[in-house]
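My questions will all concern the structure given below.
All protein chains but one are shown in place.
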Amino acid sequence: MGTRGYRYKTSHSLSGPGDGGKTGSWRVQRPIIDLERCTPARRGSEACFICWLYCPDNVISRTIPPTIDYEYCKGCGICAEECPTKAITMVDEADVVANDEDPAACSTEGPRPCT
Amino acid sequence: MHMIENGNVAAAIGVKLAGAQVIAAYPITPQTPLTEKLSEFIEAGEMKAQHIPVESEHSALAACIAASSTGARAFTATSANGLLYMHEQVHWAAGARLPIVMCVVNRAVGAPWNIWNDHQDSISQRDTGWIQMYCCDHQQIIDSVLKAFAIAEAVSIPVMVCYDGYLLSHTYMPFEVPEEQQVARFLKPFRPAYALDPENPANLNTVTLPDTRVDINGDMAHGYMEIRYLLQEDLRATLAVAQQTEDSFKQIFGRGGDALLEPYRCDDAEYIVVGLGSLTYQLHDVVETLRSEGHKIGVMGIRLYRPFPAEALVQAVRQARGVFVIEKAVSYGYEGALFSDVKAALFESAQSGDPVPFVKGMVAGIGGREIRTADLTDTLRAAVTGSPRDAGDDPGWIGLRL
Partner (left out) sequence: MTPKTTILTLPKEELVHPGSRACTGCGLSIAYRIGLKALGPDTILVVPPSCLTVLQGLFPVATTKLPCLNVTFASTAAAATGVMEALKAQGREHIKVVAWAGDGGTSDIGIQALSGAAERGDDFLFMCYDNEGYMNTGVQRSGTTPQGAITTNTPFKGKLQQKKDVPAIMAAHGIDYVATASAAYPLDLYDKIKKALTLKGTKYIHIHTPCPPGWGFEPRYSVKVGRSAIETGYYDLYEVEQGVFRLTGASEKLVEKQQLVPVREYLQSQARFKLLSEEQIAQIQSQIDTKWAGYYQAG
């Protein structure tokens, strides 16, 4: 087929993440979830998930507890603003990096909220 | 089956036989009877197609592009300003590699308003990447519509079937209507390379970067330049595909032969007149008159204008002393487009040192100005007996009354 098959003659895109690259690099601040305040985390059952609902970039998982994919989280802060129990705070990215946490580590180790 | 009907009806029957599935068209003189006939076929149940009475030509081609992308055989038709209105879509259809067929019933473009025949509309679209076929009579119209779908779907490039407004669209001529069983052997159901499908999703024709870029599988994908190059490459390859299609058509229907050129008395011609469309058939009478006066002159009709059959044309005219290009359009600011194309084709030969004919350009019939056979005869007689090289920069405009 080489480079002359149909798909190569046309602008035909297939779906996958990261069209904008690792958009986590856009962040100036990152959201941190306080599991003591997070409703589904505290109850250990399906509840709230307002952060999951409103995340524009689909980086918050609908799990107990919710986790954030920092590879793609743009740090918009909507989750922090909308969380009804104020369980999410926005922390300067610079501080996180300075504290020796690899910004990508949270996502490569699998779903685990960073505290 | 033999029939006497007008060119628009011939085209409509061609579309019906071809089994177009989605038809979206907006009325414009002199195309209107074509779309009206198709509406009659569909409403009478003679043709199973979705008809979309769109609110503009831009929407007509938009609907065809969408339908074709979804995997349906799509058709539209227009003229003049309607074609110009859909111009961005014309580029789009070619770049999207969609096998849409469009009849262009040639008409002059505004400003000022003019509903009569010339070729400015389709000629102005020659850069868009569409295949362009020009018809000389009603048999060619109905046959070309069928060939157009076959070629379009073979190469995934849209095709314009052009025929003269009023001169062909509204006049009555006898022609043979292809039999349905024969059409079924010639034109297979549309099998697109890709059709929009939730089972196999893709995002079509989004922003495509100047540079190449890695896709989700880690393979390097083309940039815009490669996609456009491949359109050009496939267009040049269409010269051969058009001939193969013609051969197949001839084998099944018993008529046709040369997909690219239609010569008349050129074998021993010292002078050859080159043109597009019904004008070339009118020139047969001129040739007869001048030949009776002792001038060895012939006509070379160009059937396929884009891709331009440069090589075939050069082979066909190189023996002549002189070539006259008569056309019904101008690339304003320079000269007739066909004139330029013919000269450019011969230039390559000239470089090799072989003798090439001189080429003189002429413009006629702009805005439907009657092209009188007597005027053509006088002009060409003067051209072959006079000194054509003194013609000066501007091509002669035959029939001009300043």
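A and B are the chain letters, set down in written order, and residue numbers restart from 1 in every chain.
In the analysis below, a residue touches a chain if its C-beta (ideal position, glycine included) is under 8 Å from a C-beta of that chain, and two chains touch if they have at least 3 such contacts.
Just so it is clear, the structure is predicted and the values come from calculations on it, not from any experiment.
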item	value
Selected residue (touches chain absent from view) among B:S59, B:Q139 or B:T289	B:S59
Residue ranges of chain A at the interface with the undisplayed chain	11-23, 26, 46-50, 52-59, 62, 69, 71-72, 74-78, 80-82, 90
Positions on chain B where the hidden chain makes contact	21-22, 24, 49-50, 52-56, 58-60, 62-72, 74, 88-89, 92, 196-198, 200-209, 213-216, 221
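Throughout what follows, only the chains that are shown with their structure count from here on.
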item	value
Chain A and chain B: spacing of chain centres that average the CA atoms, whole Å	55
Chain B contact footprint on chain A (complex, rising order)	3-4, 6-16
Residue numbers on chain B that touch chain A, as the complex places them	96-97, 156, 193-194, 201-206, 208, 215-217, 221-222, 224, 226-227, 230-231, 234
